[in-house]
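For this depiction, one protein chain was excluded, whereas all remaining protein chains were kept in their positions.
In order of appearance the chains are A and B, and numbering begins at 1 in each one.
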Amino acid sequence: MNFELSIEQKEMKDMAMKFSRNELIPVAQKYDEEGTFPMEEFKKAWELGLVNTCIPAEYGGAGFSETDAVMIGETLAYGCMGINTSFMANDLALLPIKIAGTHEQKEKFLKPFTEEFKIASFCLTEPGNGSDAAGIKTSIKDGGDHWIINGEKMWITNAGYADQFVVYGTIDPTLKHKGISAVVVPGGTEGIILGKKEDKMGHRSSDTRGIRFENVKVPKENMLGAPGEGWLIAMKTLDYSRPLVASAALGGAQRALDESVKYAKERKQFGVEIAKHQAIQFMIADMSMKVEASRLLVYKAAWLVDEGQRNTEIASYAKAFASDSCMQITTDAVQLFGGYGYSKEYPVEKLMRDAKLIQIYEGTSQIQRLVIAREVLKK
Amino acid sequence: MAKVLVYSELNKGNVKPVTLEILGKLNGQDAEVAIIGDVSDEQVKVLGEYGANKIHKLKGDKLDKYSPEGYANALHNFIKDGSYDYVLAGATSAGKDFLPRLATKFEAGLASDCTNFIFEGDTFHGTRPLFAGKCLAKVDLQGPKPHFATVRPNALGMPETKNAGAGEASDASADAGDIKAIIKEIVASASEKVDLTEANIIISGGRAMKNPENFKILDECASVIGATVGASRAAVDSGFAPPSMQVGQTGKTVSPSLYIACGISGAIQHLAGMRTSKVIVAINTDPDAPIFTKADYGIVGDLYKIVPILTEEFKKILG
Partner (left out) sequence: MNIFVCVKQVPDTETKVQPNGDGTFIETNAIKWIMNPYDEFAVEQALLVKAANAGSTVTVLRVGGVKDTEALRTAMAMGADEAILVEAEDNLDSYSIAKALKGAIEKSGKNPDLILCGKQAIDDDCLQVPQVLAEMISLPSVAVIVGFEQNGESVTVKREIEGGALEVYELNTPCILATNKGINTPRYASLPGIMKAKRKPLQQLSLADVGVEAGDRRVVYSNFQLPPEKPAGKKFDATDEANEASVVAEVVGLLRNEAKVI
């Protein structure tokens, strides 16, 4: 057993934190207000190796472990959960290629992301199918030497800027999840029609929109795995992506805790710092406990991946617990700040708005509980 | 009695005040002053009044412009025959720059940037801030003599009573030696203001300044009270003010008699740089901003409303 980060990991975390403090925190509010895409920060983060952390060394990546990736994700989300969503979406869209791609596909679809700045987007959810992912209707038809994609996707992160999409569809809806397949679609392919950017409660800088595929043709070699293996690929992807998404909740929660502690030591009521009042101390203690418990779950979920062990159950613990805790902690932070907490002059109201989404995307907290119950009951 | 040489600089022909502060503290020691270049009879008289027994005017080639090597060489040649126990100077730009070189020529130690000192018998004991003033420590020197120290401007304060010395002025020929780093030109600063580290009054702006243009309201106030304008790290890092204006641990450490902090929350590293100011005024909209814990007079309010009124009030009493 060892709970210590290595020297290099500590350095990476320090560096990522420096980036968060210097480059993300100062602009987070502006992007939130304007709802614009953090292109400049994205590029800077890419130059420093902070994004696309899933790309293996043999395809030009840094060769980070899943533990490294969640540590970096946590630290970037500390700076801004919304901006981190744009960064993280790249990994979510590259993971299926890392997991199921052939050597040629990895050369073609992963490596370019290490050579120049590119944006990727993952298209699974549809207007009628969110949690019920197996019911997707987008069709992938055999067109001879190519696949033809038709359908509509919803809540697609980075869609407006993506250089590459991974699109899930079905070769035959009657096969249910056994018909689901995944294809890589280059950005700008004819027939991709972007919807308008969603005006969201939080994560306002991340580019989320609907997207329509109208007779979009891609070469046969762009399919990941065999036709019908998409569901399996998606499930495996979740084992990697859930710790990552959970790490974003952890970063946001840590930020809310730090802001609260700082404020509690500065703000005076009844002649003393509010940190001296027991009611506040209890809140701080609860926040602090939950942050640490989230961290242990998130890192364990990642560590299991690195150890080559099955992490489905723990990854769902991490995703549900960290995102629910983040919601609670950011809500408490607003409470602790009182009126100031409700004002946009202080950072905590944004944390609260941003926290909400993490309970929803990449498998809601309720879906995580279904997964957990299934895992526990089948033992 | 220790024999002490004070290196003095001139500003527009006048001896810099820090020299007089040091002389005031040397009561009871044999104090002499060395100046590179010429100095008026009137200023010689002032130095005598404050306690200098001798005033040495060091003159020689290549000393018309400052250079660390030239000044260190010139003073080295002068000091080495003078059996001085101590050499003191103001912790000014030049003092901080060439005294380390000069001390090293004697393989001697230098106590930098002292904010106070005493002599116990013949022995110098300094006090100096470390960690940008988060800590104070006693500083003693050992090893070959003379021992060197620089003293922070404004820290000692002007002596309340003068202790006249003989005030005899004489010329000494000085050799600048071989100078490898040569000043080509001096680019004047846009402002004619006193440097932050020597300023008697400072008015600083923080993140709440929002942009470089808003510093104008601080400039206006500064021109009424003869202040130098400073900035917090947040303001500098946001590009509202140049790094040369930064007060704090990674900027300049200052100790003016009046420091007016406008829209500065008071991060620990800013407080470290200005906490030794004699009087601190803070203006901030946030009543809980840490700056108020250090302020003698805190005004909870919007700087954009308060500062213009402040400027007008200062005009009333000073105009």
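The rule we apply is simple: contacts are C-beta pairs under 8 Å (C-beta built on N, C-alpha and C of every residue); 3 or more make two chains touch, one makes a residue touch a chain.
Note that the structure is predicted; figures quoted are calculated from it, not measured.
In the complete complex, the hidden chain is touched by one of B:Asp38, B:Asp61, B:Asp122 or B:Asp140, namely B:Asp140. For the chain missing from the display, the contacting residue among B:Leu156, B:Ala235 or B:Leu258 is B:Leu258, taking the whole complex into account.
Residues of chain B that touch the chain left out of the display are 66, 68-69, 72, 92-94, 96-98, 100-101, 103-105, 108-113, 129-143, 179-195, 197-198, 201, 225, 228, 242-246, 249-251, 253, 257-258, 267-269, 272, 275-276, 278-281, 285, 287, 292-302, 305-306, 309-310, 313-314, 317-318. Those residues of chain A that touch the chain absent from the view are 7-8, 11-12, 15-16, 18-19, 47-50, 62-64, 72.
By definition in this document, only the chains that are shown with their structure count from here on.
Here the spacing of chain A and chain B, counted between their Cα centres, is 53 Å. Touching chain B in their complex are the following residues of chain A: 22, 26, 263, 266-268. Within the complex, the chain B residues that touch chain A are 237-238, 288-290.
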